[in-house]
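A single structure is presented below for examination.
Removed: one protein chain of the complex. Kept in place: all other protein chains.
Moving on to subunit A:
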Amino acid sequence: MNHLFLPIFKNTIKMKSIWLYWCFGLVPFIVILSAIFNSDFLQIETDSGITMTGLDLFYMLFGILHNLLLPFVILAFIISKVFYDEIHSGIIFMYKDIKRSSILFSKLITLLIIHTIFNVILFISSTVVYYIHTGSLDNTSPLLLPEGTNLLAFSLEPIGIYLVQLIAIVLAITLSIKLSAGYTILGTLLFIFFTTLAPMLGVSKFLVPTGYTDQIDSLGLYGVFAIMIMITIIYLAALLTFAINRFKKVEY
(Lines give C-alpha, C1' and ligand atoms only; values in the text may rest on other atoms or scores of the structure.)
Protein backbone atom coordinates (compact mmCIF):
# COMPACT_ATOMS: atom_id res chain seq x y z
CA MET A 1 0.00 0.00 0.00
CA ASN A 2 2.87 2.32 0.89
CA HIS A 3 4.46 2.06 -2.55
CA LEU A 4 1.09 3.08 -3.91
CA PHE A 5 -0.06 5.76 -1.47
CA LEU A 6 3.10 7.90 -1.32
CA PRO A 7 3.57 8.31 -5.09
CA ILE A 8 -0.16 8.98 -5.51
CA PHE A 9 -0.07 11.59 -2.75
CA LYS A 10 3.08 13.27 -4.07
CA ASN A 11 1.66 13.22 -7.59
CA THR A 12 -1.75 14.62 -6.59
CA ILE A 13 -0.40 17.56 -4.57
CA LYS A 14 1.48 18.72 -7.67
CA MET A 15 -1.85 19.58 -9.30
CA LYS A 16 -2.42 23.34 -9.51
CA SER A 17 -6.04 22.96 -8.44
CA ILE A 18 -4.89 21.53 -5.09
CA TRP A 19 -2.97 24.71 -4.36
CA LEU A 20 -5.99 26.80 -5.39
CA TYR A 21 -8.10 24.76 -2.97
CA TRP A 22 -5.61 25.30 -0.17
CA CYS A 23 -5.59 29.05 -0.92
CA PHE A 24 -9.19 29.14 0.30
CA GLY A 25 -7.76 28.28 3.72
CA LEU A 26 -6.33 31.81 3.75
CA VAL A 27 -9.82 33.36 3.54
CA PRO A 28 -9.62 34.56 7.21
CA PHE A 29 -7.16 37.22 6.06
CA ILE A 30 -10.05 38.77 4.12
CA VAL A 31 -11.40 39.76 7.55
CA ILE A 32 -8.41 42.09 7.93
CA LEU A 33 -8.68 43.40 4.34
CA SER A 34 -12.39 43.90 4.82
CA ALA A 35 -11.73 46.00 7.94
CA ILE A 36 -9.02 48.02 6.18
CA PHE A 37 -11.32 48.83 3.24
CA ASN A 38 -14.38 49.30 5.48
CA SER A 39 -16.29 46.66 3.58
CA ASP A 40 -19.26 44.76 5.05
CA PHE A 41 -17.95 41.47 3.68
CA LEU A 42 -16.82 39.15 6.48
CA GLN A 43 -17.02 41.92 9.08
CA ILE A 44 -16.72 40.35 12.51
CA GLU A 45 -18.92 41.81 15.20
CA THR A 46 -19.42 40.41 18.65
CA ASP A 47 -22.62 40.66 20.66
CA SER A 48 -22.32 42.27 24.04
CA GLY A 49 -22.43 39.68 26.77
CA ILE A 50 -20.75 37.02 24.61
CA THR A 51 -17.03 36.69 24.76
CA MET A 52 -15.43 35.52 21.56
CA THR A 53 -12.42 33.20 21.54
CA GLY A 54 -9.99 32.17 18.79
CA LEU A 55 -11.87 28.89 18.34
CA ASP A 56 -15.13 30.82 17.85
CA LEU A 57 -13.60 32.66 14.93
CA PHE A 58 -12.28 29.44 13.41
CA TYR A 59 -15.64 27.68 13.74
CA MET A 60 -17.44 30.70 12.33
CA LEU A 61 -15.18 30.88 9.26
CA PHE A 62 -15.28 27.10 8.88
CA GLY A 63 -19.11 27.28 8.73
CA ILE A 64 -19.07 30.27 6.35
CA LEU A 65 -16.72 28.51 3.94
CA HIS A 66 -18.82 25.34 4.10
CA ASN A 67 -21.96 27.31 3.20
CA LEU A 68 -20.08 29.30 0.57
CA LEU A 69 -19.57 25.97 -1.29
CA LEU A 70 -16.73 27.32 -3.44
CA PRO A 71 -13.93 25.29 -1.80
CA PHE A 72 -16.06 22.17 -2.18
CA VAL A 73 -16.66 22.89 -5.86
CA ILE A 74 -12.87 22.87 -6.30
CA LEU A 75 -12.48 19.72 -4.19
CA ALA A 76 -15.17 17.91 -6.22
CA PHE A 77 -13.38 19.04 -9.40
CA ILE A 78 -10.10 17.64 -8.03
CA ILE A 79 -11.82 14.35 -7.18
CA SER A 80 -13.18 14.17 -10.71
CA LYS A 81 -9.68 14.70 -12.12
CA VAL A 82 -8.27 12.02 -9.85
CA PHE A 83 -10.90 9.43 -10.81
CA TYR A 84 -12.96 10.20 -13.93
CA ASP A 85 -10.20 11.90 -15.93
CA GLU A 86 -7.65 9.20 -15.16
CA ILE A 87 -10.08 6.48 -16.24
CA HIS A 88 -11.27 8.20 -19.40
CA SER A 89 -7.92 9.56 -20.59
CA GLY A 90 -6.24 6.16 -20.27
CA ILE A 91 -3.86 7.23 -17.49
CA ILE A 92 -5.31 4.33 -15.51
CA PHE A 93 -3.26 1.97 -17.74
CA MET A 94 -0.26 3.06 -15.66
CA TYR A 95 -1.69 1.19 -12.67
CA LYS A 96 -1.81 -2.06 -14.66
CA ASP A 97 -3.70 -4.66 -12.57
CA ILE A 98 -2.92 -3.31 -9.12
CA LYS A 99 -5.80 -4.20 -6.80
CA ARG A 100 -8.48 -1.64 -7.59
CA SER A 101 -9.57 -1.25 -3.96
CA SER A 102 -5.95 -0.42 -3.00
CA ILE A 103 -5.86 2.26 -5.69
CA LEU A 104 -9.18 3.66 -4.48
CA PHE A 105 -8.13 3.70 -0.82
CA SER A 106 -4.77 5.31 -1.63
CA LYS A 107 -6.58 8.05 -3.50
CA LEU A 108 -9.19 8.40 -0.76
CA ILE A 109 -6.51 8.80 1.93
CA THR A 110 -4.72 11.31 -0.29
CA LEU A 111 -7.92 13.35 -0.66
CA LEU A 112 -8.66 13.18 3.07
CA ILE A 113 -5.15 14.43 3.85
CA ILE A 114 -5.58 17.26 1.31
CA HIS A 115 -8.88 18.16 3.00
CA THR A 116 -7.22 18.02 6.43
CA ILE A 117 -4.37 20.27 5.25
CA PHE A 118 -7.02 22.74 4.05
CA ASN A 119 -8.60 22.78 7.51
CA VAL A 120 -5.19 23.14 9.20
CA ILE A 121 -4.40 26.13 6.94
CA LEU A 122 -7.81 27.58 7.78
CA PHE A 123 -7.23 27.04 11.51
CA ILE A 124 -3.74 28.57 11.45
CA SER A 125 -4.79 31.57 9.39
CA SER A 126 -7.92 32.20 11.48
CA THR A 127 -5.80 32.00 14.66
CA VAL A 128 -3.29 34.45 13.20
CA VAL A 129 -6.11 36.79 12.17
CA TYR A 130 -7.68 36.47 15.61
CA TYR A 131 -4.51 37.47 17.41
CA ILE A 132 -3.47 40.28 15.09
CA HIS A 133 -6.91 41.73 14.40
CA THR A 134 -10.14 40.30 15.85
CA GLY A 135 -8.75 39.77 19.35
CA SER A 136 -8.41 43.50 19.77
CA LEU A 137 -12.17 44.07 19.25
CA ASP A 138 -14.66 44.47 22.11
CA ASN A 139 -16.02 41.36 23.82
CA THR A 140 -13.13 39.15 22.76
CA SER A 141 -11.00 36.94 24.93
CA PRO A 142 -7.24 36.57 24.59
CA LEU A 143 -7.78 32.80 24.83
CA LEU A 144 -7.91 30.41 21.89
CA LEU A 145 -10.19 27.89 23.64
CA PRO A 146 -13.29 28.88 25.61
CA GLU A 147 -13.08 28.64 29.37
CA GLY A 148 -15.62 26.73 31.45
CA THR A 149 -17.39 25.22 28.46
CA ASN A 150 -17.57 21.59 27.43
CA LEU A 151 -15.40 21.48 24.29
CA LEU A 152 -17.48 18.70 22.70
CA ALA A 153 -20.73 20.61 23.24
CA PHE A 154 -19.05 23.75 21.92
CA SER A 155 -17.76 21.90 18.83
CA LEU A 156 -20.80 19.75 18.05
CA GLU A 157 -22.02 21.87 15.15
CA PRO A 158 -18.64 22.15 13.37
CA ILE A 159 -18.08 18.43 13.97
CA GLY A 160 -21.41 17.80 12.20
CA ILE A 161 -20.26 19.94 9.27
CA TYR A 162 -16.93 18.09 9.18
CA LEU A 163 -18.71 14.72 9.08
CA VAL A 164 -20.92 15.98 6.23
CA GLN A 165 -17.76 16.97 4.37
CA LEU A 166 -16.29 13.48 4.83
CA ILE A 167 -19.46 11.95 3.39
CA ALA A 168 -19.44 14.49 0.55
CA ILE A 169 -15.85 13.52 -0.37
CA VAL A 170 -16.74 9.83 -0.57
CA LEU A 171 -19.95 10.67 -2.47
CA ALA A 172 -17.92 12.70 -4.98
CA ILE A 173 -15.55 9.73 -5.42
CA THR A 174 -18.50 7.39 -6.00
CA LEU A 175 -20.01 9.73 -8.57
CA SER A 176 -16.75 10.50 -10.35
CA ILE A 177 -16.02 6.86 -11.16
CA LYS A 178 -18.76 6.98 -13.80
CA LEU A 179 -19.76 10.64 -14.18
CA SER A 180 -17.88 13.63 -15.53
CA ALA A 181 -16.81 16.68 -13.49
CA GLY A 182 -20.06 18.62 -14.00
CA TYR A 183 -22.29 15.85 -12.66
CA THR A 184 -19.89 15.08 -9.80
CA ILE A 185 -19.85 18.71 -8.69
CA LEU A 186 -23.64 19.01 -9.07
CA GLY A 187 -24.32 15.80 -7.12
CA THR A 188 -21.94 16.77 -4.32
CA LEU A 189 -23.37 20.26 -3.99
CA LEU A 190 -26.94 18.91 -3.94
CA PHE A 191 -25.95 16.63 -1.08
CA ILE A 192 -24.42 19.55 0.85
CA PHE A 193 -27.56 21.61 0.19
CA PHE A 194 -29.66 18.75 1.50
CA THR A 195 -27.58 18.43 4.68
CA THR A 196 -27.89 22.19 5.22
CA LEU A 197 -31.66 22.25 4.69
CA ALA A 198 -32.54 18.89 6.27
CA PRO A 199 -32.23 20.09 9.90
CA MET A 200 -35.04 22.57 9.10
CA LEU A 201 -37.26 19.99 7.37
CA GLY A 202 -38.83 17.97 10.17
CA VAL A 203 -38.17 14.24 10.09
CA SER A 204 -35.55 14.38 7.32
CA LYS A 205 -33.18 16.06 9.74
CA PHE A 206 -32.56 12.68 11.32
CA LEU A 207 -31.00 11.48 8.06
CA VAL A 208 -27.97 13.75 8.36
CA PRO A 209 -25.26 14.09 11.02
CA THR A 210 -26.01 17.81 11.37
CA GLY A 211 -29.65 17.18 12.34
CA TYR A 212 -29.08 16.13 15.95
CA THR A 213 -27.39 19.16 17.49
CA ASP A 214 -30.69 20.33 19.05
CA GLN A 215 -31.37 16.93 20.60
CA ILE A 216 -28.86 17.22 23.45
CA ASP A 217 -31.62 17.61 26.04
CA SER A 218 -33.33 14.35 25.08
CA LEU A 219 -30.38 12.23 23.91
CA GLY A 220 -27.57 13.72 25.98
CA LEU A 221 -24.36 15.18 24.58
CA TYR A 222 -22.56 11.86 24.13
CA GLY A 223 -25.70 10.23 22.74
CA VAL A 224 -25.97 12.90 20.05
CA PHE A 225 -22.26 12.60 19.27
CA ALA A 226 -22.49 8.80 19.00
CA ILE A 227 -25.50 9.03 16.65
CA MET A 228 -23.69 11.59 14.46
CA ILE A 229 -20.70 9.27 14.20
CA MET A 230 -22.91 6.23 13.56
CA ILE A 231 -24.85 7.93 10.77
CA THR A 232 -21.58 9.03 9.18
CA ILE A 233 -20.17 5.48 9.37
CA ILE A 234 -23.34 4.10 7.75
CA TYR A 235 -23.11 6.61 4.89
CA LEU A 236 -19.37 6.01 4.44
CA ALA A 237 -19.69 2.21 4.54
CA ALA A 238 -22.56 2.20 2.02
CA LEU A 239 -20.89 4.66 -0.34
CA LEU A 240 -17.47 3.00 -0.12
CA THR A 241 -18.91 -0.47 -0.78
CA PHE A 242 -20.72 0.91 -3.81
CA ALA A 243 -17.65 2.86 -4.98
CA ILE A 244 -15.31 -0.16 -4.66
CA ASN A 245 -17.72 -2.38 -6.59
CA ARG A 246 -18.08 0.27 -9.28
CA PHE A 247 -14.35 0.84 -9.50
CA LYS A 248 -13.64 -2.90 -9.75
CA LYS A 249 -16.01 -3.17 -12.70
CA VAL A 250 -14.70 -0.14 -14.57
CA GLU A 251 -13.62 -0.94 -18.12
CA TYR A 252 -11.44 1.43 -20.08
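Operating definition for what follows: contacts are C-beta pairs under 8 Å (C-beta built on N, C-alpha and C of every residue); 3 or more make two chains touch, one makes a residue touch a chain; residues count from 1.
Here, contacts and distances are computed from a predicted model.
Asks: With one chain of the assembly withheld, which option in "cysteine desulfurase", "Non-ribosomal peptide synthetase", "Protein-arginine kinase" or "ABC-2 type transport system ATP-binding protein" matches that chain's UniProt protein name?
Replies: "ABC-2 type transport system ATP-binding protein"
Asks: One chain isn't shown here. Among A:Asn11, A:Thr116, A:Thr149 or A:Asn245, which residue touches it?
Replies: A:Asn11
Asks: Of A:Asp40, A:Asp97 or A:Asp217, which residue touches the hidden chain?
Replies: A:Asp97
Asks: So which bits of subunit A touch the chain we can't see?
Replies: The missing chain touches subunit A at positions 3-4, 6-8, 11, 14-16, 89-100, 249, 251-252.
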